[in-house]
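For this depiction, one protein chain was excluded, whereas all remaining protein chains were kept in their positions.
Here is chain A:
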Amino acid sequence: MKNNVVKLMQGNEACVEGAIAAGMTFYGGYPITPSTEVAEGSAEKLPRVGGKFIQMEDEIAGMAATIGAALTGAKAMTATSGPGFSLKQENIGYAAMAEAPCVIVNVQRHGPSTGLPTSPSQGDVMQAKWGTHGDHPVIALSPSSVKETFDLTVRCFNLAEKYRTPVILLLDEIVGHMREKIEIPSADDIEIIDRKKPTCAPEDYLAYGVEGDELVPAMAGFGDGYRYHVTGLVHDETGFPTNSTEVAQTLITRLMDKVEKNVDDIVEYEEFMLEDAELVVLGYGGNARAVKAAVRKAREEGLKVGMFRPITIWPFPEKQVIELANKVDNIIVSELNYGQIALEVERVVKGATKVSHIGKINGEILTPDEILAKIKEVL
(Lines give C-alpha, C1' and ligand atoms only; values in the text may rest on other atoms or scores of the structure.)
Protein backbone atom coordinates (compact mmCIF):
# COMPACT_ATOMS: atom_id res chain seq x y z
CA MET A 1 0.00 0.00 0.00
CA LYS A 2 2.90 2.38 0.69
CA ASN A 3 3.70 3.05 -2.95
CA ASN A 4 0.17 4.04 -3.81
CA VAL A 5 -0.13 7.24 -5.79
CA VAL A 6 -3.14 9.48 -5.15
CA LYS A 7 -4.27 11.55 -8.12
CA LEU A 8 -7.18 13.55 -9.44
CA MET A 9 -8.00 11.95 -12.73
CA GLN A 10 -10.54 11.48 -15.49
CA GLY A 11 -12.10 8.10 -16.23
CA ASN A 12 -10.47 8.08 -19.65
CA GLU A 13 -7.09 8.82 -18.08
CA ALA A 14 -7.60 6.10 -15.49
CA CYS A 15 -8.27 3.72 -18.35
CA VAL A 16 -4.85 4.49 -19.83
CA GLU A 17 -3.20 4.08 -16.41
CA GLY A 18 -4.94 0.75 -15.93
CA ALA A 19 -3.92 -0.43 -19.38
CA ILE A 20 -0.27 0.44 -18.80
CA ALA A 21 -0.42 -1.25 -15.39
CA ALA A 22 -1.88 -4.35 -17.05
CA GLY A 23 1.04 -4.45 -19.48
CA MET A 24 -0.37 -2.79 -22.59
CA THR A 25 2.38 -2.43 -25.18
CA PHE A 26 0.33 -1.47 -28.24
CA TYR A 27 -2.46 0.94 -29.06
CA GLY A 28 -3.96 1.39 -32.51
CA GLY A 29 -6.96 3.64 -32.95
CA TYR A 30 -8.67 6.66 -34.41
CA PRO A 31 -9.81 9.60 -32.26
CA ILE A 32 -13.48 10.22 -31.53
CA THR A 33 -15.20 12.16 -28.76
CA PRO A 34 -15.70 11.28 -25.93
CA SER A 35 -12.97 8.61 -26.03
CA THR A 36 -10.17 10.82 -27.37
CA GLU A 37 -8.27 11.15 -24.10
CA VAL A 38 -7.66 7.39 -24.13
CA ALA A 39 -5.78 7.79 -27.42
CA GLU A 40 -3.97 10.91 -26.24
CA GLY A 41 -2.90 9.32 -22.97
CA SER A 42 -1.71 6.18 -24.74
CA ALA A 43 0.26 8.25 -27.27
CA GLU A 44 2.01 9.99 -24.41
CA LYS A 45 2.63 7.01 -22.14
CA LEU A 46 3.33 4.03 -24.38
CA PRO A 47 6.71 5.05 -25.86
CA ARG A 48 7.86 5.86 -22.33
CA VAL A 49 7.50 2.18 -21.44
CA GLY A 50 8.85 0.94 -24.78
CA GLY A 51 5.37 0.34 -26.21
CA LYS A 52 3.92 1.55 -29.48
CA PHE A 53 1.06 3.90 -30.31
CA ILE A 54 -0.28 4.43 -33.78
CA GLN A 55 -3.08 6.65 -35.01
CA MET A 56 -4.55 4.68 -37.88
CA GLU A 57 -6.57 6.08 -40.78
CA ASP A 58 -9.91 4.95 -39.36
CA GLU A 59 -11.47 2.73 -36.71
CA ILE A 60 -11.48 -0.34 -38.92
CA ALA A 61 -7.74 0.01 -39.32
CA GLY A 62 -7.32 0.68 -35.60
CA MET A 63 -9.03 -2.59 -34.75
CA ALA A 64 -7.06 -4.45 -37.39
CA ALA A 65 -3.70 -3.10 -36.23
CA THR A 66 -4.63 -3.99 -32.65
CA ILE A 67 -5.26 -7.59 -33.67
CA GLY A 68 -2.09 -7.71 -35.76
CA ALA A 69 -0.06 -6.55 -32.78
CA ALA A 70 -1.81 -9.01 -30.45
CA LEU A 71 -0.77 -11.85 -32.74
CA THR A 72 2.89 -10.94 -32.27
CA GLY A 73 2.44 -11.25 -28.49
CA ALA A 74 1.63 -7.65 -27.59
CA LYS A 75 -1.06 -6.69 -25.10
CA ALA A 76 -3.03 -4.45 -27.38
CA MET A 77 -5.89 -2.00 -27.00
CA THR A 78 -8.02 0.34 -29.06
CA ALA A 79 -10.58 2.90 -27.92
CA THR A 80 -13.53 4.53 -29.61
CA SER A 81 -17.10 5.78 -29.23
CA GLY A 82 -20.45 4.95 -30.93
CA PRO A 83 -19.84 5.41 -34.67
CA GLY A 84 -16.30 4.08 -34.38
CA PHE A 85 -17.51 1.06 -32.44
CA SER A 86 -19.85 0.26 -35.33
CA LEU A 87 -16.92 0.40 -37.74
CA LYS A 88 -14.88 -1.97 -35.63
CA GLN A 89 -17.51 -4.68 -35.54
CA GLU A 90 -16.34 -6.85 -38.45
CA ASN A 91 -12.86 -7.12 -36.99
CA ILE A 92 -14.13 -7.65 -33.44
CA GLY A 93 -15.77 -10.77 -34.82
CA TYR A 94 -12.48 -11.65 -36.47
CA ALA A 95 -10.68 -11.33 -33.13
CA ALA A 96 -13.25 -13.64 -31.53
CA MET A 97 -12.83 -16.22 -34.31
CA ALA A 98 -9.04 -15.98 -34.46
CA GLU A 99 -8.88 -15.90 -30.64
CA ALA A 100 -6.74 -12.79 -30.60
CA PRO A 101 -6.71 -11.33 -27.09
CA CYS A 102 -7.29 -7.56 -27.13
CA VAL A 103 -9.21 -4.81 -25.39
CA ILE A 104 -11.74 -2.50 -27.04
CA VAL A 105 -12.75 0.55 -25.05
CA ASN A 106 -16.07 2.11 -26.03
CA VAL A 107 -16.81 5.39 -24.29
CA GLN A 108 -20.46 5.47 -25.26
CA ARG A 109 -21.96 8.65 -26.63
CA HIS A 110 -25.43 9.65 -27.71
CA GLY A 111 -26.74 8.19 -30.97
CA PRO A 112 -27.85 6.86 -33.38
CA SER A 113 -25.44 8.12 -35.98
CA THR A 114 -23.32 11.06 -34.84
CA GLY A 115 -26.10 11.96 -32.37
CA LEU A 116 -24.91 14.26 -29.62
CA PRO A 117 -21.14 13.81 -29.65
CA THR A 118 -20.28 14.87 -26.12
CA SER A 119 -23.45 13.75 -24.37
CA PRO A 120 -23.75 10.59 -22.33
CA SER A 121 -25.68 7.55 -23.37
CA GLN A 122 -25.71 3.84 -22.75
CA GLY A 123 -26.98 3.08 -26.21
CA ASP A 124 -24.32 0.54 -27.18
CA VAL A 125 -24.95 -2.28 -24.73
CA MET A 126 -26.78 -4.33 -27.33
CA GLN A 127 -24.26 -3.37 -30.00
CA ALA A 128 -21.55 -4.73 -27.73
CA LYS A 129 -23.39 -8.03 -27.61
CA TRP A 130 -24.82 -8.35 -31.10
CA GLY A 131 -22.87 -5.86 -33.20
CA THR A 132 -20.91 -8.29 -35.29
CA HIS A 133 -22.25 -11.15 -37.36
CA GLY A 134 -22.55 -14.74 -36.26
CA ASP A 135 -22.44 -16.27 -32.82
CA HIS A 136 -19.44 -15.54 -30.69
CA PRO A 137 -18.72 -14.94 -27.02
CA VAL A 138 -18.78 -11.42 -25.63
CA ILE A 139 -17.26 -10.06 -22.46
CA ALA A 140 -18.09 -6.45 -21.61
CA LEU A 141 -17.42 -4.65 -18.33
CA SER A 142 -18.92 -1.31 -17.30
CA PRO A 143 -17.33 0.82 -14.56
CA SER A 144 -19.15 3.40 -12.44
CA SER A 145 -16.22 5.39 -11.12
CA VAL A 146 -12.77 6.56 -12.07
CA LYS A 147 -11.11 4.10 -9.70
CA GLU A 148 -13.20 1.27 -11.04
CA THR A 149 -12.23 2.27 -14.57
CA PHE A 150 -8.62 1.66 -13.63
CA ASP A 151 -9.41 -1.70 -12.02
CA LEU A 152 -11.69 -2.92 -14.80
CA THR A 153 -9.24 -1.96 -17.53
CA VAL A 154 -6.69 -4.22 -15.84
CA ARG A 155 -9.37 -6.88 -15.61
CA CYS A 156 -10.25 -6.52 -19.31
CA PHE A 157 -6.64 -7.30 -20.23
CA ASN A 158 -6.56 -10.22 -17.80
CA LEU A 159 -9.78 -11.71 -19.15
CA ALA A 160 -8.62 -11.18 -22.74
CA GLU A 161 -5.38 -13.04 -22.02
CA LYS A 162 -6.99 -15.79 -19.97
CA TYR A 163 -9.74 -16.58 -22.45
CA ARG A 164 -8.01 -15.43 -25.67
CA THR A 165 -10.86 -13.24 -26.72
CA PRO A 166 -11.60 -9.58 -27.39
CA VAL A 167 -12.93 -7.87 -24.25
CA ILE A 168 -14.93 -4.66 -24.26
CA LEU A 169 -14.64 -1.94 -21.65
CA LEU A 170 -18.05 -0.32 -21.92
CA LEU A 171 -17.53 3.11 -20.47
CA ASP A 172 -19.94 5.99 -20.84
CA GLU A 173 -19.28 9.69 -21.26
CA ILE A 174 -20.22 10.32 -17.61
CA VAL A 175 -17.43 8.17 -16.21
CA GLY A 176 -15.05 8.81 -19.10
CA HIS A 177 -15.03 12.56 -18.50
CA MET A 178 -15.66 12.69 -14.75
CA ARG A 179 -12.76 13.65 -12.50
CA GLU A 180 -12.33 11.91 -9.16
CA LYS A 181 -9.65 11.17 -6.66
CA ILE A 182 -8.08 7.83 -7.33
CA GLU A 183 -5.46 5.79 -5.57
CA ILE A 184 -3.32 3.87 -7.99
CA PRO A 185 -2.07 0.69 -6.36
CA SER A 186 1.58 -0.26 -6.58
CA ALA A 187 2.51 -2.79 -9.23
CA ASP A 188 2.90 -5.58 -6.65
CA ASP A 189 -0.73 -5.24 -5.65
CA ILE A 190 -2.05 -5.69 -9.18
CA GLU A 191 -2.80 -9.17 -10.43
CA ILE A 192 -1.59 -9.67 -13.99
CA ILE A 193 -2.57 -12.62 -16.17
CA ASP A 194 -0.60 -13.51 -19.32
CA ARG A 195 -1.69 -15.76 -22.17
CA LYS A 196 -0.58 -19.37 -22.06
CA LYS A 197 2.39 -19.99 -24.35
CA PRO A 198 3.10 -23.29 -26.05
CA THR A 199 5.82 -25.42 -24.52
CA CYS A 200 5.91 -28.13 -27.20
CA ALA A 201 8.31 -28.29 -30.12
CA PRO A 202 7.27 -26.02 -33.02
CA GLU A 203 6.57 -29.02 -35.29
CA ASP A 204 4.10 -30.39 -32.73
CA TYR A 205 2.27 -27.10 -32.23
CA LEU A 206 -1.44 -27.10 -33.00
CA ALA A 207 -2.35 -23.42 -33.05
CA TYR A 208 -5.97 -24.12 -32.11
CA GLY A 209 -5.56 -27.43 -30.37
CA VAL A 210 -6.86 -28.04 -26.87
CA GLU A 211 -6.47 -31.08 -24.68
CA GLY A 212 -9.24 -32.86 -22.77
CA ASP A 213 -11.81 -30.41 -21.52
CA GLU A 214 -9.51 -27.41 -21.85
CA LEU A 215 -11.11 -24.56 -23.74
CA VAL A 216 -8.30 -22.11 -24.45
CA PRO A 217 -5.43 -23.05 -26.79
CA ALA A 218 -1.86 -21.99 -26.00
CA MET A 219 -0.81 -19.04 -28.13
CA ALA A 220 2.54 -18.39 -29.79
CA GLY A 221 3.39 -14.94 -31.07
CA PHE A 222 4.40 -14.48 -34.70
CA GLY A 223 8.18 -14.45 -34.65
CA ASP A 224 8.49 -16.80 -31.65
CA GLY A 225 9.53 -19.69 -33.88
CA TYR A 226 6.10 -21.33 -34.15
CA ARG A 227 4.89 -20.79 -37.68
CA TYR A 228 1.14 -21.05 -37.94
CA HIS A 229 -1.84 -19.81 -39.90
CA VAL A 230 -4.56 -17.48 -38.66
CA THR A 231 -7.84 -16.97 -40.49
CA GLY A 232 -11.35 -15.73 -39.85
CA LEU A 233 -12.70 -18.74 -41.73
CA VAL A 234 -13.84 -21.81 -39.86
CA HIS A 235 -10.62 -23.65 -39.10
CA ASP A 236 -9.61 -26.89 -37.50
CA GLU A 237 -7.13 -27.25 -34.66
CA THR A 238 -4.22 -26.68 -37.05
CA GLY A 239 -5.64 -23.24 -37.85
CA PHE A 240 -6.35 -24.04 -41.51
CA PRO A 241 -9.75 -23.48 -43.10
CA THR A 242 -12.21 -26.27 -43.66
CA ASN A 243 -15.78 -26.51 -44.90
CA SER A 244 -16.62 -29.25 -42.44
CA THR A 245 -19.90 -28.58 -40.63
CA GLU A 246 -18.66 -30.82 -37.84
CA VAL A 247 -15.53 -28.73 -37.31
CA ALA A 248 -17.63 -25.55 -37.47
CA GLN A 249 -19.91 -26.92 -34.75
CA THR A 250 -16.99 -27.93 -32.53
CA LEU A 251 -15.16 -24.64 -33.01
CA ILE A 252 -18.08 -22.27 -32.39
CA THR A 253 -19.22 -24.35 -29.41
CA ARG A 254 -15.75 -24.16 -27.87
CA LEU A 255 -15.61 -20.39 -28.46
CA MET A 256 -18.99 -19.94 -26.76
CA ASP A 257 -18.05 -22.30 -23.93
CA LYS A 258 -14.94 -20.29 -23.11
CA VAL A 259 -17.29 -17.68 -21.68
CA GLU A 260 -20.46 -19.61 -20.90
CA LYS A 261 -18.70 -22.27 -18.83
CA ASN A 262 -16.75 -19.61 -16.93
CA VAL A 263 -19.54 -17.21 -16.12
CA ASP A 264 -18.85 -17.48 -12.40
CA ASP A 265 -15.25 -16.48 -12.94
CA ILE A 266 -16.17 -13.58 -15.19
CA VAL A 267 -19.34 -12.07 -13.71
CA GLU A 268 -18.98 -9.28 -11.17
CA TYR A 269 -21.74 -7.17 -9.65
CA GLU A 270 -22.49 -4.85 -6.75
CA GLU A 271 -25.39 -5.19 -4.33
CA PHE A 272 -26.55 -2.21 -2.29
CA MET A 273 -29.17 -2.28 0.50
CA LEU A 274 -30.71 -5.46 -0.80
CA GLU A 275 -31.24 -7.39 2.48
CA ASP A 276 -34.86 -6.40 3.06
CA ALA A 277 -35.54 -4.72 -0.26
CA GLU A 278 -38.97 -5.10 -1.83
CA LEU A 279 -38.04 -3.11 -4.89
CA VAL A 280 -34.73 -3.15 -6.71
CA VAL A 281 -33.38 -0.59 -9.11
CA LEU A 282 -30.94 -2.13 -11.56
CA GLY A 283 -28.46 0.34 -12.98
CA TYR A 284 -24.94 0.21 -14.37
CA GLY A 285 -22.08 2.43 -15.46
CA GLY A 286 -22.27 6.15 -14.75
CA ASN A 287 -26.03 6.03 -14.31
CA ALA A 288 -25.67 3.70 -11.31
CA ARG A 289 -24.39 6.66 -9.30
CA ALA A 290 -27.76 8.38 -9.66
CA VAL A 291 -29.49 5.10 -8.85
CA LYS A 292 -27.50 4.77 -5.62
CA ALA A 293 -28.38 8.32 -4.59
CA ALA A 294 -32.07 7.63 -5.34
CA VAL A 295 -31.97 4.46 -3.25
CA ARG A 296 -30.47 6.38 -0.34
CA LYS A 297 -33.18 9.01 -0.61
CA ALA A 298 -35.86 6.34 -0.75
CA ARG A 299 -34.43 4.68 2.36
CA GLU A 300 -34.50 8.05 4.18
CA GLU A 301 -38.21 8.08 3.43
CA GLY A 302 -38.56 4.58 4.83
CA LEU A 303 -39.02 2.80 1.50
CA LYS A 304 -37.54 -0.69 1.24
CA VAL A 305 -35.48 -0.16 -1.90
CA GLY A 306 -32.10 -1.51 -2.98
CA MET A 307 -29.78 -1.44 -5.96
CA PHE A 308 -28.27 -4.15 -8.11
CA ARG A 309 -25.40 -3.10 -10.38
CA PRO A 310 -24.04 -5.44 -13.02
CA ILE A 311 -20.32 -4.68 -13.40
CA THR A 312 -20.05 -7.37 -16.02
CA ILE A 313 -22.72 -6.45 -18.55
CA TRP A 314 -21.90 -9.43 -20.79
CA PRO A 315 -22.16 -12.19 -19.86
CA PHE A 316 -25.24 -10.83 -18.09
CA PRO A 317 -25.46 -11.82 -14.39
CA GLU A 318 -28.50 -13.99 -15.10
CA LYS A 319 -28.31 -16.20 -12.03
CA GLN A 320 -28.15 -13.26 -9.65
CA VAL A 321 -30.98 -11.39 -11.37
CA ILE A 322 -33.21 -14.48 -11.30
CA GLU A 323 -32.55 -14.86 -7.56
CA LEU A 324 -33.45 -11.22 -7.04
CA ALA A 325 -36.61 -11.55 -9.11
CA ASN A 326 -37.74 -14.37 -6.85
CA LYS A 327 -37.29 -12.16 -3.79
CA VAL A 328 -38.61 -8.73 -4.76
CA ASP A 329 -41.88 -7.41 -6.11
CA ASN A 330 -40.41 -5.04 -8.63
CA ILE A 331 -37.29 -4.46 -10.65
CA ILE A 332 -36.86 -1.05 -12.20
CA VAL A 333 -34.17 -0.93 -14.85
CA SER A 334 -32.60 2.49 -15.03
CA GLU A 335 -30.43 3.24 -18.05
CA LEU A 336 -29.61 5.95 -20.54
CA ASN A 337 -31.35 4.33 -23.49
CA TYR A 338 -34.75 3.16 -24.63
CA GLY A 339 -34.69 -0.02 -22.59
CA GLN A 340 -31.90 -2.24 -23.89
CA ILE A 341 -31.03 -3.98 -20.61
CA ALA A 342 -34.67 -3.80 -19.46
CA LEU A 343 -35.43 -6.22 -22.30
CA GLU A 344 -32.63 -8.49 -21.16
CA VAL A 345 -33.97 -8.45 -17.58
CA GLU A 346 -37.48 -9.27 -18.82
CA ARG A 347 -36.03 -12.14 -20.83
CA VAL A 348 -34.11 -13.48 -17.87
CA VAL A 349 -36.75 -13.22 -15.13
CA LYS A 350 -39.49 -14.69 -17.33
CA GLY A 351 -42.32 -12.99 -15.43
CA ALA A 352 -41.08 -13.91 -11.92
CA THR A 353 -41.43 -10.26 -10.95
CA LYS A 354 -42.65 -6.99 -12.44
CA VAL A 355 -40.08 -5.26 -14.60
CA SER A 356 -40.29 -1.61 -15.50
CA HIS A 357 -37.93 0.83 -17.11
CA ILE A 358 -36.79 4.38 -16.67
CA GLY A 359 -34.55 5.79 -19.35
CA LYS A 360 -33.47 8.92 -21.12
CA ILE A 361 -32.56 9.36 -24.75
CA ASN A 362 -32.00 13.10 -24.99
CA GLY A 363 -28.33 13.22 -24.04
CA GLU A 364 -29.02 14.18 -20.42
CA ILE A 365 -28.38 12.07 -17.36
CA LEU A 366 -31.14 10.70 -15.14
CA THR A 367 -31.27 12.54 -11.82
CA PRO A 368 -31.76 10.81 -8.45
CA ASP A 369 -35.07 12.65 -8.08
CA GLU A 370 -36.37 11.32 -11.38
CA ILE A 371 -35.43 7.79 -10.35
CA LEU A 372 -37.02 8.32 -6.92
CA ALA A 373 -40.22 9.52 -8.59
CA LYS A 374 -40.24 6.33 -10.69
CA ILE A 375 -39.74 4.23 -7.54
CA LYS A 376 -42.76 5.91 -5.93
CA GLU A 377 -44.82 5.46 -9.07
CA VAL A 378 -44.10 1.73 -9.13
CA LEU A 379 -44.53 1.05 -5.40
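Heads up, the rule we're going with is that a residue touches a chain if its C-beta (ideal position, glycine included) is under 8 Å from a C-beta of that chain, and two chains touch if they have at least 3 such contacts; residues count from 1.
Note that contacts and distances are computed from a predicted model.
K.L.:
Not counting the visible chains, the remaining one has a UniProt entry; which protein name from "2-oxoacid:ferredoxin oxidoreductase subunit beta", "Biotin-dependent carboxyltransferase family protein", "ABC transporter permease" or "Dihydroorotate dehydrogenase" does it give?
P.N.:
In UniProt, the chain that is not shown appears as "2-oxoacid:ferredoxin oxidoreductase subunit beta".
K.L.:
Determine which one of A:T25, A:S42, A:N262 or A:S356 touches the chain that has been left out.
P.N.:
A:T25
K.L.:
If the hidden chain were put back, which of A:P83, A:G209 or A:P241 would touch it?
P.N.:
A:P241
K.L.:
Specify the residue from the set A:R227, A:K261 or A:R347 that touches the hidden chain.
P.N.:
The one listed residue touching the chain not shown is A:R227.
K.L.:
For chain A, which residues touch the unseen chain?
P.N.:
Touching the chain left out of view, chain A contributes residues 25-26, 28, 47-48, 50, 52, 54, 56-58, 60-62, 64-74, 76, 90-91, 94, 221-225, 227-233, 240-241.
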